[in-house]
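Right, I'll just put the structure down here and ask away after.
Here the complex is missing a single protein chain, while all its other protein chains stay put.
Right after this comes chain A.
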Amino acid sequence: MTSTPSADRWIGYLNTVLLMVAGIIVVAPTLWMVLSSFKFSHEVTAYPPTLFFTPTLTNYVSLWERTPFIQYGINSAVVTSASTALGILLGTPAAFVVSWTRITWPAIVTLLARMAPGTLFLLPWYLMFRQIDMIGSYWALILTHAVITMPIVIWVLLPFFDNIPRSIFEAAQVDGCSPIRVFYRIALPLVSAGLSVSSILAFVFSWNYFLFALVLSNSDTKTLIAASFNFIGEGSTNWGALMAAATLIALPPLVLAIIVQRWLVSGLTLGAVKG
């Protein structure tokens, strides 16, 4: 069946409109957040919202003056980088083994762990880490965040490993490779795009994860996302500072995504389509 040129043109218009609507829905809250970070607190909640205003850096200055923001940033970087590395370290061989053996239940278990609400783990973990005197340590946060990063790594990498023709692994075996060598000499270089995609996704999810850091950290190890909660008070909320903090927190994943945008998109599709 073929469509007429005018029908094609209308479908093109419709696509453009739908994409614009989707773009507005996605970008509007971010834009509102960024603009609000340059407003005074009372302007943030003003109704109707003010589109034209005199920008101020007060929120950013107060963020620096009133909180150890750099320290929180370092904490976030340490926890996120380490949990991402741990997720990659454990998740990559796990995904390879699941793909190699075609035994999928371990992957499903990790997915269930990822899908379960964080509160399910929170109390047992709190008790466990308190027992071993690790509450407030980086390790408590890194280990718990690996529950978020590892399933992401496994499930992003699985189709990448599945798409490598099995005969390549078999050729490596015939060439004298043990299964471990097949993994790091053959399989790993062939899923480099998947590794970058899963690293970025794991980094973003860990960076933004709030709950574990709120409960398992202390003032020395508090992450940015948990620290931003300080601006929400019982009586009043410092919306301007909160928006400034949110803007700064959103920056690293955003910059990361922009830098590797092309790789990210091609990686996400390559994993699913046989080359």
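Here, contacts are C-beta pairs under 8 Å (C-beta built on N, C-alpha and C of every residue); 3 or more make two chains touch, one makes a residue touch a chain; residues count from 1.
One rule holds in what follows: contacts and distances are computed from a predicted model.
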>> So one subunit is absent here. Using its UniProt record, which name fits best from "Stage V sporulation protein AE", "Cbb3-type cytochrome c oxidase subunit I", "Sn-glycerol-3-phosphate ABC transporter ATP-binding protein UgpC" or "Anti-sigma regulatory factor"?
In response: "Sn-glycerol-3-phosphate ABC transporter ATP-binding protein UgpC"
> Which is it among A:Ala7, A:Met20, A:Ile132 or A:Ile168 that touches the chain not included here?
Replying inline: A:Ile168
>> Using the touch definition from the top, which of A:Leu190, A:Leu211 or A:Leu248 touches the missing chain?
In response: A:Leu190
>> Contact with the hidden chain only, please: which chain A residues?
In response: 165, 167-168, 170-178, 181, 185-186, 189-190
